[in-house]
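Some notes on the structure that comes next.
Missing here: one protein chain of the complex. Every other protein chain is in place.
The chains carry the letters A and B, assigned in the order they are written, with residues numbered from 1 in each.
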Amino acid sequence: MSTALSYFIIFCCVFIILTWAAYVPFRAGLLYNGTVYCMAIGGYFAALASKTWHWPFWVCIIGAIVVGAILGFIPALGFSRTSGIVTAVSSMALIFIIQSVIRNIDILGAGRGISGIPKIENLVLYSLILVLIVAVFIFRLDHSRLGRAFEAVQTDPDMAATLGVNVKIISVLGLTISSALGAVAGAIYAFNMRIIYPETFGFSLLLSVMTMLFVGGRYTQWGMFISVPLLWGINKWIPSSLAIYAQIIYGVILIVILMARPEGLVTRKMVAGVGRVFVRK
Amino acid sequence: MKSRFKRILAATFSMIMVLGSLSGCGSSGGAETTGSGESSTAQGELTISVLSAITGPIAFVGKPAAWAAEYAAGIINEAGGINGKTIKIDMHDTKFDTAEAVSAMSQVVDDALVVVGPMDAPGGEAAGQVAFDASVTNIAAFSFPDIRAQYSPFAIAYMTDSEEGDLLAAKHWVELNPDIKSIVVFANPTDPSQMATAEMLESGLPEVGVTVKKIIEVETGVLDAGPAAVQAINADVDGYYIGIRADEAAKVVSELRTRGVDEGNRICATFAAFSPNYSDVVSEDALNGTYIWNKLDPNYDGEEWNKLVEAYKADNEGASPTVNPVPDYYNALMAIKQCFEELNITGDPAKLETEKAAIAEWFYNSPVIEGIQGEFQWVEGKKVAPVYFFQFEGKQPVAVK
Partner (left out) sequence: MESFIAQVINGLATGSIYALIVLGMNLLVLVRDIVHQGYAHIIMITMAAGWITLNTSGGNIAMAIAVMVVVGVLVTMATEPLFRPLCKRGAQLETIVLAMSVGIILTEFMSQFVNSGGNFAFPASMRGGGITLTFGLIRLSLANIIALISAVVVALVLLWFMHKTQQGRAIRAMAQNLRVAKMLGIPFGMTGMIGFGIAGFLAAIIAILIIMTIGTCGPSLGDTFAVKSVILMLFAGMGNLKGGLLSALFMGLIEAMALAYLPGSWTQAIFYGVIMLVIIWKPNGLFGTAK
């Protein structure tokens, strides 16, 4: 496999998992901008664990999930008090806080970052496996009692509360799962880049994730498979004469989708339609 | 009826997207290999990949760098190309983003002999790993000795080490102004290179009898440099070394000058401030008399450089090149030409591995090269070239001997 293709696949896997990390809280009606914060935690944990402590890949991933879930749980407790737009905007602050904290901790390389993260031989295969595992996990989650509770909260929090759903627990749970997924994405990212910087986990990454979520479709878990390759590889799809407009095109795509296709490219109806085809046969 | 039509339309659209992305994956892998392989073996064409930040926040440096590479290729082709082959620049945008830099490098690294760029330090360090894994010589922003050691011998710095230039300039500055006995240094706490500079000045200046009293931290994008300037003046020193980028440096100098630093010669700025973002933004009165150093001399008098400046002006509405990647990218391309000719590089895919190794060896400890602004050389991947020291007369930087 060529270098270009393997990097493309791994980056797509990273962004698919990361977009799922933003998708899960959205199921519970929360726009959570802390996904990038969790990604930084996962990435730095994996970098440290593999470089300094020489942990093997899968142990690093599990460690990243645990650490990500714990450090995601703490702000999640706070955000269970807030809702809607307040959660969305105040969780942005987490990005600035984590960047600033990393820069002040010498063991995390401070401003220089951590370089020389060990190479993982079968990273393409591993990241595809992780995407599969997360896909199954989210599919099960969506079609479980819990998933329906999430959906009830998304549709109408007050109604959900009267039906006996504990809205606070649901939102804490959603944000914690999201943090764990974000950490997985961060870990793969670190292994792929082999070098990691605090600047990476900034505002522009957040915008990319949100664009991928909203363009792909945020009511189903499948939209990411279209939006991530489309947007990550945007320089490949547009002619090179338009390359300097790439970021403007990126923004325009997002605006057009938000205005004209409220559910994104892949809608719930489409998924249901595809499902019906299979059931009939 | 209408909704059904819409659904079909949406489904078709999505199908096209899926097919598009699949075929795109294919093209990014298979097709490209044959594509550029073809071009390097086809009679008379040699592809050289160049990476630069053409869009995003540092496009104002990245675009001139990309321009310089294209311009150099034009000059080389006018003179008959390299070993009789015309060269073609394969330009990739890194958007000042490390992931984009790695992605761009991964697209070119499989059949490249040498890659120029990324232009920015974080991008260079990240993408350098990919080049190192593929044993491809990478002439990029490797501004730290430890990163060059890690990727040696493939990491070749396109510009000189900034910290050494800072120390040299600071020593020159206090030598010219013997009344400066204590200084403050402005540095960005989030920029490792600037903090390294500040530490180097702290340890290196006492040997010429000057102490660094305080390091004043100025963050990127700071709106008001007033607090920093007040702190500096409060430190009661004789000199102010501005070790920060042009955007913030402009604000700091303006504030210093309006708050009582009357003599311009008490201020010296680093090369990162040498850009229109500094000299166009600070008023003429505030700039007058201050010092600055740079890795290029915009007024250099040389036939090759004058020709480049003319061409640059013609393409950029009369603006002249001031950012250092312009001569550095140009020199990188010219060095590649010299290397390929001396080693008689063919670009033949069959000989790719041996040629890559030979190129890396050539660059790691290069012969002395006649650059567009004087002679330079690579010693263990580090670029050794002269730096230039200026004092502003009004808005014009005038070279100081």
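Here is the rule we use: a contact is a pair of C-beta atoms (placed from the backbone, for glycine too) under 8 Å apart; a residue touches a chain by one contact, two chains touch by 3 or more.
This one's a predicted model, so the numbers in the text were calculated from it and none came from an experiment.
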{"item": "Candidates B:152, B:231 or B:265 - the one touching the absent chain", "value": "B:231"}
{"item": "Residue, one of B:85, B:213, B:251 or B:295, that touches the chain absent here", "value": "B:251"}
{"item": "Interface with the unshown chain - residue positions in chain A", "value": "31, 78-79, 81-86, 88-90, 92-94, 96-97, 99-101, 103-104, 203, 207, 210-211, 214, 244-245, 247-248, 250-252, 254-255, 258-260, 262"}
{"item": "Those residues of chain B which, in the complete complex, touch the missing chain", "value": "55-57, 59-60, 63, 189-190, 217-219, 221-224, 226-228, 230-231, 233-234, 246-247, 250-251, 254, 258-260, 275-277, 280-283, 316, 319"}
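Going forward, only the chains that are shown with their structure count from here on.
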{"item": "Chain B - residues contacting chain A, complex", "value": "7, 10-11, 13-14, 17-18, 20-21, 24-25, 27-30, 32-33, 54-56, 91-93, 95, 97-99, 102-103, 106-107, 109-110, 122, 125-126, 129-130, 133-134, 144, 147, 150, 189-192, 195"}
{"item": "Partner chain B, residues of chain A touching it in the complex", "value": "1-9, 11, 103, 110-113, 115-116, 119, 189, 192-195, 197-200, 204, 225-226, 229-230, 233, 235-237, 240, 243-244, 246-247, 261, 265-267, 269-270, 273"}
